[in-house]
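Have a look at this one.
What you see is the complex with one protein chain gone and the rest in place.
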Amino acid sequence: MAERAFKVSHLAGAASAALLLALSFGTLGAVVWRAEAGQALGPADWAAIRFTLLQASLSAALSVALAVPVARALARRNFPGRALLLTLLGAPFILPVIVAVLGLLAVFGRSGVLAIALGWLGLPPVQIYGLHGVVLGHVFFNLPLATRLILQAWLEIPAERFRLAASLGAGPGDIQRLLEWPMLRAVVPGAFLVIFLISMTSFAVALTLGGGPRGTTVELAIYQAFRFDFDLGHAALLAVVQFTLAGAAALVAFWVAVPGAIGAGLDRRVERWDSRTGALRAQDLAVLVAVTLFLALPLVMIAWRGAAGFVALPLGVYEAALRSVGVALVSAAICLVMSLSMALMIAQLRGRGAGRVIEGLGYVTIAASPLVIGTGLFIVIFPLADPVALALPITALVNAATSLPFALRVLVPAVQQVEAAHGRLADVLGMTGWARLRLFLIPRLRRPIGFSAGLAAALSMGDLGVIALFADPGSATLPLALYRLMAAYRMDQAAGAALLLLGLSLMLFWLFDRGGRIDADA
Amino acid sequence: MKYLTLAAGLLMAGGAMADTPVLTVYTYDSFVSEWGPGPAVEKAFEATCDCDLQFVGTGDGAALLARLKLEGARTKADVVLGLDTNLTADAAATGLFAPHGQAPKFDLPVAWNDPLFLPYDWGYFAFVYDKTKMKTVPGSLAELAASDAKIVIEDPRSSTPGLGLLMWVKMVKGDGAKALWTDLADNIVTVTKGWSEAYGMFLGGEADMVLSYTTSPAYHLIAEKDDSKAAAAFSDGHYMQIEVAGKIASSKHPELADKFLSFMESDAFQSIIPTTNWMYPAITPAGGLPKGFETLITPAKSLILPADEAAKLRDPALAEWLSALSK
Partner (left out) sequence: MLTLEGIRLTRGDFTLSADFQLAAGSRTAVIGPSGAGKSTLFDIIAGFAAPDTGRVLWQGRDLTRTAPAGRPMSLLFQDNNLFPHLSLYQNVALGISPALKLSDADKARVQQAITRAGLSGLEARKPGALSGGQQGRAALARALLSARPLVMLDEPFSALGPALKSDMLRLLEEVLEETGAAMLMITHSPEDALAIAPQTIVVTDGRVCPPAETRALLADPPPDLKAYLG
């Protein structure tokens, strides 16, 4: 609607985009400004770049490849507990890395459940450490996301088309060729890109499951430049490399179709006439059971190992939990304000260069190094204010920026849909500014808003983020308290804190997501 | 929430302007945690100093030094506590530290005469194992490398113990360090970002041994009444970690900083260390070490590189480590 003569003010959207720019590139700029000339890229850096690209590509490819049968099974089957499964399958995505790694090892590790089961069969345990371990870890984190993206696209195929196909007597093969293949071609590249970017900045998973320095990613190289060599110039150079790789990948994303919303309407199920054969039922059942086991077993192990320590959690952990919930709520609010105003702006600038740039910015920030953001903020804030006193607000802000790309992916298509349906009506009635938001957009966007807020809150709960750099002894968040318990040998209590964290994150997500659905008119 | 926090920040700033002088001590995060020495130390010092002791925690020792470098001469720190001997040369080179001018008598296995930094605790790096699960325990680095024991170690690029092991191997093996790492490669299950991950994986059963401290079994014994953990004594000797504190030259409260440093060497501080930081106190308190510490192994040889030498060896040792383990 380039011609639409009046618009909801672009100011908020532009301000949000500027804030995002400041947090990603501005912090990098601050580090560069503070740095002396650093070392050029050495052979070790090139090895890290190669490994990063390799593991991120494999992780994204495998996540997407596995997500296709899972999404298909979820799209064409209805069963009790389907909604619960969908929520639960979102859990790995919001777990703190260390919790997820220990959960994975409890299943796939040398003395994990799988090794014990194989032992009963007289087989040697699987070796998890190596490139395949890194990929396994990233698939665990990202398969749920890929499944959601693809499932959404599946459900957006109009039901009439399946009816038409059924009336023409199309079998599963024909349906795949006529309906599913074109949909996948549109959705898969975008899903691949998102997961590629997320996996790119991985550090602890890549190192730990990679089995050692072979698993050195660019992010670890940045870490080394900071703390081992204190070579800020080199760290900044590596951060530029990381942005460049992300930018190149994001450019590719503009060449291929990008999937729509992650959020709304997954409780719909397409009535299918082609998938009633026993073989296909068995296939879907097997896929769903396998993916449930794969994703839920580590969670069950986290709960199992945490149960004992959970009872004996010190008061300080609950205080930290409360603080984390507060930060998560503020962070979700900031994330919503920013993503909604940006989504409105993108919807209005649809197809124009500026809109695409802003949308692309949403991608590139996924590739921002948390360490560079934290250090950059520190450099900027230190001369002006006490970074420690600002620890919690900054954590909330950075967490909001971290979940913003995902909220944007939910909200942009939703805003476009809503504007397409009722935007002209609102225009003619003169609904502008706050009235338009309050009476039209927010009520119409309840579901995607609920989903984004839930995701942002849950991601913020699990994120150690910049708080570690700014930590105030009196204001630990739950992830930091968890690390502190581990550092004080209290591994059982740390496991209890991990369980608390998992429970709270899921609860926050569920509450927001649910809140967006209750009483929402179709 | 945000405003509450801001308001709290302002209140704190307001409090700092009141009459009681504030002594700001930068340290690593686990020192200030509820389960670390911080709270007890703060209480004990404030009882004597008529001041407000404020700890600021940042990551670990290396992150602490990085932060100090970022802040430079404008730092608000009066005292920095938590560097170790692998970092002191680098820290001294910043020129931010002032001589402490104190000469207490330390109970360290090695002589100490650094003019800028005072030790407050120390320990030996060691491989910790479970006595109930591991029957044949290697007695040296070479035996470990030759055995089929599975170990978890920390990455020297991101962790203090990881760097300690790097120095340990380099000091014992010299030019043979790379060969030892090559032999160790098949023992190493994985390398972790930090101590917590490694120790958590060891307790979770991922490895037979973990790189930690000779004092680690004391935690299990004293806090959990569990005597199954032990540190393997290596005939090569054990590399030491000595944790130190220093006074910032630009401190606005130099007397208070001196007072804190001498408090640090007193019984009140030193007796807190063993069961909160799980390290040896730099000066054994009058009451002796807590019961249970006597069960710990005492290395035959205490190894430590002088600070400047450690700084010089760091990069080549890391390069060896990387090339041996990246294959």
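To keep things simple, chains are lettered A and B as they appear, and every chain counts its residues starting from 1.
In this section, a contact is a pair of C-beta atoms (placed from the backbone, for glycine too) under 8 Å apart; a residue touches a chain by one contact, two chains touch by 3 or more.
These numbers were taken from a predicted model, which means no experiment stands behind them.
Partners of the chain left out, restricted to shown chains and counted across the full complex, are A.
The residue from A:W33, A:W46, A:F79 or A:W434 that touches the chain not shown here is A:W434. Contact with the chain not shown here comes from a single listed residue; of A:R76, A:R214 or A:R444, that residue is A:R444. Where subunit A meets the missing chain, the touching residues are 1, 3-6, 421-422, 424-432, 434-436, 438-440, 443-444, 520-522.
The working rule: only the chains that are shown with their structure count from here on.
The distance from the centre of subunit A to the centre of subunit B, with each centre set as the mean of the Cα atoms, comes to 35 Å. Subunit A contributes residues 34, 44, 47, 98, 101-102, 105-106, 109-111, 129, 203-204, 207-214, 216, 220, 223-224, 226-228, 230, 305, 314, 316, 326-327, 329-330, 375, 378-379, 382-383, 386, 388-390, 392-393, 396, 468-469, 471-473, 475-476, 480-481, 483-491, 494 to its touches with subunit B in the complex.
Note for the complex: subunit B touches subunit A at residues 1-2, 5-6, 8-10, 12-13, 29-30, 32-36, 38, 55-59, 62-63, 65-67, 69-71, 74, 76, 90, 150, 155-158, 188-193, 195-197, 199-201, 203-207, 216, 219-220, 223, 278, 318, 321-322, 325-326.
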